[in-house]
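One protein chain is absent from this view; the other protein chains keep their places.
Our next item is chain A:
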Amino acid sequence: MSPVTVIVGTSIGGVRTAQGLRAAGYDGEVLLVGEETALPYDKPPLSKGLLAGTSSIEDLTLLTERAAREAGIRLLLGRAATGLDIGTNTVTLADGERLRYDDVVIATGARARPSPWGEPRGVHVVRTLGDAQRLAVDLRRGGPLVVVGAGFIGAEVAATARGLGAADVTMVDPAPVPLSRVLDPEVARWFAGLHAGHGVTTRFGVGVEGIDRARDGLVVRLADGARLPAATVVVGIGAVPQDGWLRSSGLRIDDGVVCDRYSRAVGTEHVHAVGDVARWPHPRAGELVRAEHWTNAVEQAACVAHNITRPRQPRAHAPVEYVWSDQYDHTIQLTGRTGGRLGHLTVPGPDPDRSFAVLYADAEGTFTGAVTVNWPRALVACRQAVGTEAPAAEVRDRVTAARPRTTTGARP
């Protein structure tokens, strides 16, 4: 009997694991199971192109039925997994069906942290296609928009709404600056200025007390007593791993599925985890980490596909962190460890008004990571330097190294 791999979760991590198994020459059955009925789709455009109306659902589709058939991937959509039994090697679905596996991949991702202020009509989170479609409808109705949370999702939604012509957009965050988890205050203030410069009212350093229904919409109450009228509110305050269905599995669950360095659930050989739901010991972090990033999911999927196909030569998952965000006409890219108590130095880019890189270093001056704005070339140099123990000053020289200017002419 040929082996069976059951992959639970149809977002980027699950899809790429399925494709990776075939690319690695896996000749068993591959089942891709997910609770959503939509064809597998990509999530980054949900807060950008899909919301703006410049990307269609087809543009977001990661795997068509035909592509799945051709790759020998069996798609089971609209079928939520409700349990995992690692004793009998079965995944139980909501409709009672049990799927036997030789290897199982947990790729159920994370869900938006729900609004702690209730969810009256007009209050949104952005995580799924349905979320983004509902928000797009409300944004087109117009009226004031209040974005709660100045992380990537909140910032992208605010930027997209301004691009759609929303006149009254307010961003609220209890932290004194946006992106406070990944940037130091000085650089974060530049991002606060980016929003303000694009006509967004920013209310940083003040929390939300509640969201009330009013006669003609919503009112967001702030801790300082301010009351912000809103037609639409977007709550972007993070995500929580979707690990509830594994509660009785016996796996170690602690803010995600706790894995070994090969992305296998600790204590198991045939239970793997990929993407936002996986927590594993990152060699450079020296602790368990969970990454909610597209590129991490893609790289972890390739690693798990390899480990399922070649279990005797398993590969450890030791990625270089990489995140991007598109806000207004700015491309923001982060790699490695940034922000917090790390020291930093700023390097002006080719267009100093628009582009720069901020390099972060530990107390010894060793480069740890960078954030770049409108300067992908610098990002590449920094990303290649993460983990090499290079001094930050040396990375700065690499970033600024003179080279003949090249362009494809593809950007006006």
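Assume a contact is a pair of C-beta atoms (placed from the backbone, for glycine too) under 8 Å apart; a residue touches a chain by one contact, two chains touch by 3 or more; residues count from 1.
Note that in this section contacts and distances are computed from a predicted model.
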{"item": "Name per UniProt, for the chain absent here [options: \"DNA-binding response regulator\", \"Sulfate ABC transporter permease subunit CysW\", \"Ferredoxin\" or \"Glycolate oxidase iron-sulfur subunit\"]", "value": "\"Ferredoxin\""}
{"item": "Which of A:T37, A:Q313 or A:T406 contacts the chain that the document leaves out", "value": "A:T406"}
{"item": "Contact with the hidden chain (one of A:S11, A:T232 or A:N374)", "value": "A:N374"}
{"item": "Positions on chain A contacted by the hidden chain, ascending", "value": "16, 19, 23, 42, 44, 294-295, 298-299, 302, 320, 322, 324, 326, 331, 333, 350, 374-377, 379-380, 383-384, 405-408, 410-411"}
